[in-house]
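Missing here is one protein chain; the remaining ones are kept as they sit in the complex.
Per-chain numbering from 1; labels A and B assigned in written order.
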Amino acid sequence: MSYDLFLGCVIPARLPFLEASSRKVFEKLGIKLNDVEGFSCCPDPTGIEQIDHTTWLALGARNLSLCRNNGGVISFCSGCVETLKGVNYFINKDLTTKKEINRYLQKVGKVYEGKTEVKHFAEILYENLENIKKNVEKPLEGFKVAVHYGCHYLRPSEIIEWDDPFEPITIDEIVKALGAESVEYDLKMECCGNPVEKSDRDLSLLMIDNKLKAIENAGANCVAVVCPACYQQYEFNQRELNKRNNTEYNLPIFYLSELVGLAFGFFPEEMGLNFHRIKPNELFESIHF
Amino acid sequence: MSVINFDFRNQVIKHNASLSYCYQCSTCSGGCPVALLTNGEYNPRKIIEEAILGLQDKLIEVQDPNPWLCSTCQKCVELCPQKVELTEIFTLIKNKCFEEGKYPEAFHAQGQAVLENGIAIPYSKAVLSRREKLGLPIITTAPIEEIKTLLRQTNFEQNIIKREAE
Partner (left out) sequence: MEKVSKSALVIGGGIAGIQAALDLADMGIHVDMVEKKPCIGGRMAQLDKTFPTNDCSICILAPKLSECYRHPNITLYSYSEVQKVEGSAGNFSAEILKRARYIKEEECINCGLCVEKCPMRVEDEFDRELRKRRAIYIYYLQGVPAIMTIDKEKCLWFTKNACRICEKTCEREAIDFEQEDQIIKLENIGSIIVATGYSLIEDIDKDVLKNYGYGKFRNVVSALEFERLECASGPQGGHIKRFSDGKTPKKIAFLQCIGSRSDRVEKYCSSICCMYTTKEAMIAYEHDNELESYVFYIDMRAGGKGFQSFLRRGAAEYNIKYIKSKIAQITVDEKENPIIIYEDLDNDKITQLKVDLVVLATCIVPPQGIDNLAEILGIELNDYNFIKTTPFIPVETSKNGVFTCGCVHEPMDIPRSVAEASGAAAKAAEIIRGG
């Protein structure tokens, strides 16, 4: 089984360790990922789409026009997945849009018919759940995980077409398959607040503060995310919140691939867990992992 | 005083007919996380109401409510009993703000970055060496001239430059 890999911007250029763990997990599962030359920004559905929908479609369609793999393309980022799925949605929904976008693509010698299948890496992991279970060497005992699905992994459901938009199960199931506990918490389905940082930093911090509070109240000892924007929002802001509000957040944030990797028996260092701002070592010690 | 502009409303409806399905039940505003935290300063129902009335000046000039506070979490879209495509309509309104040069700096910075590099975050030396340490492959990104040609087609480059000039 193989897929083209769409990396996007945030993961390869800012959080390369998330890429490392993801690649390793896919390799272990025997799923081949092809690197493709010449991708641009996806572009960001919470940024570029908001200022210019047509540009968003054109750049996204250009990216998809570069994919050749029959299995389609996957990404480690929920934003990229939403953009690429969204391009398919809008192009296939309206012939005028398809013609318009292809008129632009023609100027750079490209064409896109809207046929490339797009999937989130967590979709692939869920589809390989049995395979994952077989590969668990070190069950994640003592991990009380607050699963954060994030918005763009699920919604708009008409575009994403995966899992339930309000009562999803897929990531919880993966986390449980690794031997960890998935902790229910208030505000589980709420936004992390990352996209509003561009217009209101205080509001963005308030949103993540509420989520962290709920997660701590529920007794979770770490968080699992599947989107680099959510990852940054959770990881980078705990210190800032502690400074502002005298809180004592110190919650390790794991990418789903990192949790899978740990359960597969990979060493934290080979996945670059040492590059996390909030080091998970304390957690590992406290639960004797 | 707001001026009712039906031409503007018709433009929006032509782009997204679902606007006219709205019966102002306020499911969207009651379910919106940002509306709750800003106590209605951001209010998806009100934006839709203003669009229905064609209050172009309120939406584009004054920007009340501020459309840039939408977190794009898409809850409203999922909850709306009339299947109004709210976020698509908000995108259209924000796109019009963009054309007028009235949008937050952070969006402009991201636009500039994509225009100049093809990607939103350029690779720093530190990251490149970190990638090497992690054994990750070398990335070849988009040919920048090709991206610029494309962004000129969609008027994106012109709009970004116009804002820079202001």
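In this section, contacts are C-beta pairs under 8 Å (C-beta built on N, C-alpha and C of every residue); 3 or more make two chains touch, one makes a residue touch a chain.
All figures in this text were calculated on a predicted structure; none of them were measured in a lab.
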For the full complex, contacts between the hidden chain and the displayed ones involve A, B
With the full complex in mind, choose from A:Asp186, A:Asp202 or A:Glu282 the residue touching the hidden chain. A:Asp186
In the whole complex, not just what's shown, which of B:Val3, B:Cys25 or B:Ala109 touches the removed chain? B:Cys25
Contact with the hidden chain (one of B:Leu36, B:Ile52, B:Ala106 or B:Ile144): B:Leu36
Chain B residues touching the omitted chain (full complex): 21, 23, 25-32, 35-36, 39-40, 43, 45-46, 75, 79, 81-83
Residue by residue, what part of chain A touches the chain that was omitted? 166-167, 186
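Keep in mind that, in the parts below, only the chains that are shown with their structure count from here on.
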What is the distance, in whole Å, between the centres of chain A and chain B, each centre taken as the mean of its C-alpha atoms? 21
Can you name the residues of chain B that touch chain A in the complex? 33-34, 37-38, 66, 68-75, 77-78, 87, 91-92, 94-95, 98, 103-104, 106-107, 110-111, 114, 118-124, 127, 130-131, 134-137, 139-143, 146-147, 149-151, 153-156, 159
Within the complex, chain B is touched by chain A residues 7, 9-10, 12-14, 16-17, 19-20, 23, 35, 37-41, 43-55, 58-59, 62, 103-105, 107-108, 151-152, 155-157, 165-166, 190-191, 193, 195-200, 203, 206-207, 210, 272, 275
